[in-house]
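Here the complex is missing a single protein chain, while all its other protein chains stay put.
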Amino acid sequence: MAPLLEVSDLRTHFSSFGGTRVIKAVDGISFTLNEGETLGLIGESGCGKTTTCLSIVGLLPPAARIAGGRITFLGEDLTTKTPREMRRVRGRSIAMILQDPMASLNPLFSIFWQVAEPSYYHQGIRGRSLRERVRELLRAVRIPSPAQRMRDYPHQMSGGMRQRIVGAIALAGGPKLIIADEPTTNLDVTIQAQYLDLLKDIQNETGVAIIFVTHNLGIVARMCDRMAVMYAGKIVEHGTVRNLFDAPRHPYTRALLGSITRLGSKAPLYAIPGQPPNLARLPAGCAFHPRCPDAMPHCATQEPAETRFGPDWTARCWLAATQPAKEAYDNAST
Amino acid sequence: MSTSIIQSTKSAARTLSYALNRFRVGRDLPLLPLAILVPFVLIAVFANVIAPYDPIEPIPGAKVFEPPFWAPGGSVRALLGTDYQSRDVLSRLIFGARVSLIVGVTGTIVAGGIGTALGMLAGYIGGWVDQAIMRVTDAWLALPAIVFAIFLATMVGPSMWNIIVILGLVYWTRYARVIRGEVLSLREREFVKLAEIAGASRTRVILRHILPNVMNSTMVLASLTIGVVIIAEASLSFLGVGVPPPQPAWGSMLADGRSMLMVGDWWLTIFPGLGILLVVLATQLFGDWLRIRLDPQQRNL
Partner (left out) sequence: MTTPVLEVQGLQKYFPVSTGGLLHRRTGWVKAVESVDFAIMPGETLGLIGESGCGKTTTAKLILLQERPTAGSIRFAGEDVLALRGDALMGYRRSVQVVFQDPYSSLSPRMRVRDIISEPLEIHTNLARQSMRDRVAEALLLVGMQPDVADLFPHEFSGGQRQRIAIARALVTDTRLIVLDEPVSALDVSIRAQIMNQLEHLQSTLGVSYLFIGHDLAGVAHISHRIAVMYLGQLVEIAEATELCARPLHPYTQALLIAALPAHPDDTRERLTISGEVPSALAPPTGCRFHTRCPHAMPRCAEEVPVRKDVTPDHSVACHLYT
């Protein structure tokens, strides 16, 4: 079965100061996503996860451009598409849910018009069928009394409701892939739980694949089948969630897992020293080495190559590479 | 507390020099405005040294209404010609620059001082203080500036320092409004709340936290106001209620020379007119540049 999405060696660069400075926001990342799967793209601010998503959907800001690599979706290379073709892809096959629902919703238009828009433009539905479609979508995201709420405006709704409306708009085109960029960061804990349950249910019903961009390992643990850890524009480790939580190969993944608080545990937290790197001034060699507890001398001079630990498990680390691949494969739970 | 004012001024000066320094690579300096303003300031400051003649005394041996040296009838003795009292136009122009500079800068400082202070009080203290100050501002704005200035000038009599105070009193309102708006959003910022929680008195918060953060806007407004004040002074002098004769001022030179335009003695009005035009244009351009430079930088802070 061909994967739904295949990103190969994607490079996205930002240029500033009239082209004199180039920031490699995404520097050669590769991953695949199968139908119905959920991939967690995890990393801290500035690691390139949002830029990766914007590259996939073709919504990069003017200062950025894809400098290399391929994005194959449903067999077609998205990097070669024109803006108009990308618009059609975005309307039908790929949808995005962003962090701030107020930024995604137009305050001047009613909920009805915003949810109806994709169906109106991409599928040409009108009149009563359009109303029925909107009601259906609102029901799918569990908005109570959809017929009344259709006539409301975004400012009349709470944050959780708005995020559901954004979800309804995303579902309108019948997408095969939803990219959710920190959709629950601004939501209360119980609202977040409801929303995540909703996404899981929608996924079970429609078989849509989801890329979940977040800095929160808890969300990845809850929602994702596979995860890719990003640091300074590169994927430093990627594999199944279980493998990475149980036997992380990359020191950054290990450090992240060690730094999160666990409910009911008072065990001391592992604090990664230093700050996330400045992309304009990356250290030589492995970008993580200044903060790495296991750094070796040649980590500072050579960028680590990708080591494979299994059919779907890779890490970029000199230390991890010293472990025989087969042994690591056998040690990991599948 | 006066140290706080000094500190605020120092921080404003520091920001200005920081802003200017960062772009000294030559890339982003506003060359045109500076090319006009720097000579203008130098000329005004060193007027005594630069001007060939005393601006109030007639040139010995010169005729009245001599044209500039390149026109027939002119001579290099009076490079830009002479006026109706055989005084050197060039020297009067140079000393007039000094008047424009002094009145422009000092008047702006007075206006800025009053306006910023009132704006901060209105914005930070709020309540009836705010209402009172805003109603006064509204009333003041309803008065036509020049007419009001003329009224005040005729009441207190013409002199350069009176004019400075009058112009300050006329133009403070634009500061008050803008600064009040900024303070309204500033006072909700957490560092202000932190100072209040720590027990800082209102005076302390205003001088230490509010004032340094509105200095950017004050400076931009000031650079934009200087031009307006210079024109206002010129207008007052033109109308005869500004800087009194025989002290040279560009506005009164315009007034004196106006009647002679009919007979073709253009140099009496064109040169002071050009002076006003260029200086005001330069200050406006500089103010625009400053506004663009300071705002995005502040966002990064």
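Letters are used for the chains, namely A and B, taken in the order the chains are written, and counting of residues starts over at 1 for each.
Note that in this section a contact is a pair of C-beta atoms (placed from the backbone, for glycine too) under 8 Å apart; a residue touches a chain by one contact, two chains touch by 3 or more.
From a predicted model like this one, the values you see are computed outputs, not experimental measurements.
Student: Considering the complete complex, identify which of A:120, A:153 or A:245 is in touch with the unshown chain.
Tutor: The one listed residue touching the chain not shown is A:245.
Student: Out of B:76, B:142 or B:198, which touches the unshown chain?
Tutor: Candidates B:76, B:142 or B:198; residue touching the omitted chain: B:198.
Student: Which one, A:12, A:52 or A:192, makes contact with the chain that was left out?
Tutor: Checking the options A:12, A:52 or A:192, the one contacting the hidden chain is A:192.
Student: Provide the residue numbers of subunit A that touch the chain removed from this figure.
Tutor: Looking at subunit A, the ones touching the missing chain are residues 44-45, 158-161, 188-194, 197, 215-219, 221-222, 241-242, 245, 255-256, 258-266, 268-273, 275-276, 291.
Student: Hey, which subunit B residues sit against the chain that's not shown?
Tutor: 11, 15, 189-191, 193-201, 204, 208-209, 212-213, 215, 298, 300-301
In the analysis below, only the chains that are shown with their structure count from here on.
Student: At what distance in angstrom does the C-alpha mean of subunit B lie from that of subunit A?
Tutor: Distance between chain centres, rounded to whole Å: 55 Å.
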